[in-house]
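What you see is the complex with one protein chain gone and the rest in place.
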């Protein structure tokens, strides 16, 4: 059954993607159908908890299994996929086999990721997910910006993936030859730290944690349903999931857990600030994703696996809801600028209401889901460090602030002239009708319900009890206060440039990594053409004199090489032909001299 | 005395054919002279049979101590006779019906005879006499067509030979003086206690004459001029046949007559080999006339073969390598010249453009022969080079092998310079692509096939070349 | 009368002949140089026979060989001169230098 | 004593006449200078007790020089020596190489420890020579004979243009 769980979306997705335009007609329906099937299998798997494996490479097996954490994850992933695909049916631009196929592959890869029991399989799925994110973000391939955004996403996450490769090698070196995730904490000696570091880097990169957050901002170029899936149950969630899964490993090293916790907390706080500073709804949501994932990372760092998992699931429902709603508006109104979205919620009540529910959950308002889950995380953090707790609490407050800011804008009375398509409007024509359709509405409502109620999940599944009730109350009160305060000042909130540009990390990355690499590539290419390729040449020329080298430098690179050898050889050849003067007496003289030399050699060397 | 003429059957067959052929030529009408050629071919064929029969008999030294009938001699006989046969075939188109056709054949036979004697000579005086006999007919062949260039070629060939012959005689005299003898056996004893300086000078002087035969530095000056100035058939003969005798003679001289400690022979020949191959290759680089290009290539080939001489006695493969290399070289070089003999008007590289279109079989034969000269497997020269390189490395001359490898790569350049226009799709020059007849093509294809067959089945021959001539007195 | 004196004479003749072979333009004069060199070889051969191994006969045969070689080379040389003179009316080596490079 | 005097005289004559070969400016004189040099060497060979070979050398050289004189007159523009002729190239280089060769050879001759004399001349060297020619060195002589045969063929091929079939080409 577990094979089916991953094979169904992967195979269906691959088939759809390969079929291309021919399958466009059936693609939306097929996508929803497959996603439904996958959800059904996922639920069944979550109940039966199967485990399978097969040999992969020498000594390393490809294993899949569903345990408590992954049971939660498979259902979340399948559910989010279904919701997003169902909603996307309404958008004519996305009714293609390419979209449905890649989405299913994307989800399938995530399913493999969360069920993988060995590092090898995890890595495979992990990378495929990255490639699919490229394909989906660059869905509008004719727009150079979209393609560039896809590049950024793929390359940034792949940069982090290097950590996974290293971790795999280190695990083998450290004695965990099977690369089973469960065996990783047993790696010996320094290799344990290498494994951990590699995994942490990979996870943080995938989850868009600081300092690799910027790719998420660019990823907003993709269609909104893509964002919805990418931000909720796949991709960014994968990093958090991996850290939660490997919490024992983090703990085993001693340094990794606090480091991860601090990175998560810092991301939660700083990205919260970034979110507050955004004027673009999708950018705001993206930054909030980073921030919220930060809580999960924090949870992994402080050992609050249950809270982190709950946070992940609740956030998945909330964020997919919010992105779908934002996407609906983008399609309908042609803009995602907060200033131009005034009155959007009033005109489209259902979207507005569901969006508000989601935002409220995101804000951490009691008794909605994220209030509970976030506080489970914060409680776990409090056990470790008060400072961590304080930072987390501040971040939670920020989430209330930016959620309120978004809601405030969309409920403002409309300004029709702006809605018609302002200077910042995207290319999507305003007023394309209601794309979401009944299926889409159902998806929104369903997600809203989940976003509201999933807070109870941890109590239902694991019977958890809030460890510090006062903490729950405190954060709830703070959230309410923050919401109230923000509602009043929302219009006057500034957008500091540093925060609005996502802390400027991308520009820094370009300056520090991308441009030097490109420059080095150019330099090496020149080196290759000019120096290495002509090394042979130079060797030949050296025999006739360095002057010629300078003389011939101007010649074309490709031709120059062969001609260069030729030049050197020609000179030598001319030299070799010089004795052949045609004059017999000179032959005699040369022969006599040569024989004399030979005789000398024979006499002297013995 | 052991003056058993039967031991010299192949030589006597050649001589007889030469004499009878000359007499026949005096009586035959001009267009019946092919009978002389037939006689010569029959003699050479019979000689090959006689060689094969002699090869199974035990080695012997006949006519006093002056002539050895042993493995190198058998090999020389076989290679030279085979080369004579091929030369007879490839020269048909150029010489048939010519008023000096008979003389051409007779001179070829006499030159071949001299070359064989050169290879078997076991006495300095016989060596020089064979040198004369192996030289004079070829001088005449070079000037055989009486063209302005041909006579100039003959003059240069002759003057080179005369000069180095004098030097060689001087060397013989010195060796006689210090070694008290001219027979190789006596020399080995005499040189053992001889003043080394004089012996060294004498040996170098003798070697000078043999290097002239081998067309190796410093006796190589005639090679390009004589090759470029003569018709392809003659060029094929003078660049192929004398080399065989010269190199075998050098080998025999140093293995049999010279005690190992008289001079640093390996170094001497390593230097000669290195200089020959390098000079030949470099000078061939930018030649535009194909015969001149091949001429220089033969100089470098002599250099490769000399590597085996350098390590003779120090590497067990040396003799097999030398003899097999000579056979492979002879076949391959004759094949390349046979193509030229078939297309005598194509003098320059550019004249060969588009040849693959007009004469595909000939082009393939040329490609096989030139790639063979490079030493591409599975041709005969590859096996030869493999054996030579192995012997050189085994004999402690790794640097020489490396240099030979670099030279081989360099040689690829000029051979490909020739092959490239051959296989280019451009329109051929009809005048240059005029065929002279069919025999050249037959010889070319035969040689191309033979070089591949020798390359593939060469292993069967190698063991039979292994028996090293025993130094006198059972040392 | 010592071996060295004879050999010095031989060397002198050889050197003079060498000078002629190297410096003369005319083919016939050049051949004279070669003859002189052989002349020196004869002296040396005879001297070696007399002073080193008079008991053997190889030295005498050597002289015979040298004389024959002289004759052969002279004959061929004249033939070559005739041929080249017929073909291009020159008897100078310098004038027959079309083949080079 | 007489032998020593003769040696010096003959040696000087051989060298001087040899030198004159390349210094005289008439073909006839050159030829006779060469002949004189050869005759001096022939006498020296006689002096060493090789009567037969000395005579052969003298006879051969006389004939050869006559032929050479004829050739000279046939092919050279200055048969009678009426005009001074210098037909030399690279004189300095040639002289240098020749003198260098002589110096080296002379040094070698004087420094080398030549083998001591062994044995005595046979009573009749000519008989011994004949025996050798018909014995141990028979093959050499046969080869030389074939070489002479080849020389005849070769000279005919080179020197005659018409061949035995007349003028038709």
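In order of appearance the chains are A, B, C and D, and numbering begins at 1 in each one.
One rule holds for everything that comes next: contacts are C-beta pairs under 8 Å (C-beta built on N, C-alpha and C of every residue); 3 or more make two chains touch, one makes a residue touch a chain.
One rule holds in what follows: contacts and distances are computed from a predicted model.
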{"item": "Name per UniProt, for the chain absent here [options: \"NADH-quinone oxidoreductase subunit M\", \"3-oxoadipate CoA-transferase\", \"Molybdopterin synthase sulfur carrier subunit\" or \"Pyruvate dehydrogenase E1 component alpha subunit\"]", "value": "\"NADH-quinone oxidoreductase subunit M\""}
{"item": "Which displayed chains the hidden chain touches across the whole complex", "value": "A, B"}
{"item": "Omitted-chain contact residue, chosen from A:87, A:158, A:221 or A:374", "value": "A:158"}
{"item": "Among A:172, A:220, A:500 or A:595, residue touching the chain not depicted", "value": "A:172"}
{"item": "Option from B:195, B:378 or B:437 whose C-beta touches the chain left out", "value": "B:378"}
{"item": "Those residues of chain A which, in the complete complex, touch the missing chain", "value": "20-21, 54-60, 120, 123-128, 131, 134, 138, 141-144, 147-148, 150-151, 154-155, 158-159, 162, 165-166, 168-170, 172-173, 177, 179, 194, 517-518, 520-522, 524-525, 528, 532-533, 535-536, 558-559, 561-563, 565"}
{"item": "Hidden partner interface residues of chain B, rising order", "value": "317, 320, 356, 371, 374, 376-378, 382-383, 386-387, 389-390, 393-394, 398, 401-402, 405-406, 408-409, 412-413, 416, 420, 423, 425, 458-460, 462-463, 466"}
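Criterion: only the chains that are shown with their structure count from here on.
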{"item": "Approximate Å spacing (C-alpha centroids) for the pair chain B, chain D", "value": "31"}
{"item": "Interchain centroid distance [CA atoms averaged], chain C/chain D, Å", "value": "6"}
{"item": "Chain B and chain C: spacing of chain centres that average the CA atoms, whole Å", "value": "26"}
{"item": "Residues of chain D engaged with two or more neighbouring chains", "value": "89-90, 93-94, 97, 101, 114-115, 118, 137, 140-141, 144, 147, 151, 154-158, 161"}
{"item": "Two or more partner chains touched - positions in chain C", "value": "14, 17-18, 21-25, 30, 47, 52-53, 56, 58, 61, 65, 68, 72, 76, 79-81, 83, 86, 93-94, 97-101"}
{"item": "Footprint of chain A on chain B - complex, ascending", "value": "155-156, 159-160, 163-164, 167, 196-197, 200-201, 203-205, 207-208, 217-219, 221-222, 224-225, 263-264, 267-268, 271-272, 278-279, 282-286, 410, 413"}
{"item": "For the chain B and chain D complex, residues of the former touching the latter", "value": "1, 3, 15, 18-19, 22, 25-26, 30, 62-67, 99-100, 103, 106-107, 110-111, 113-114, 117, 123, 125-126, 129-130, 132-133, 136-137, 139-140, 143-144, 146, 154, 177-178, 180, 183, 190, 193-195, 197-198, 201"}
{"item": "Contacting residues of chain D [partner chain A, same complex]", "value": "89-90, 93-94, 97, 100-101, 104"}
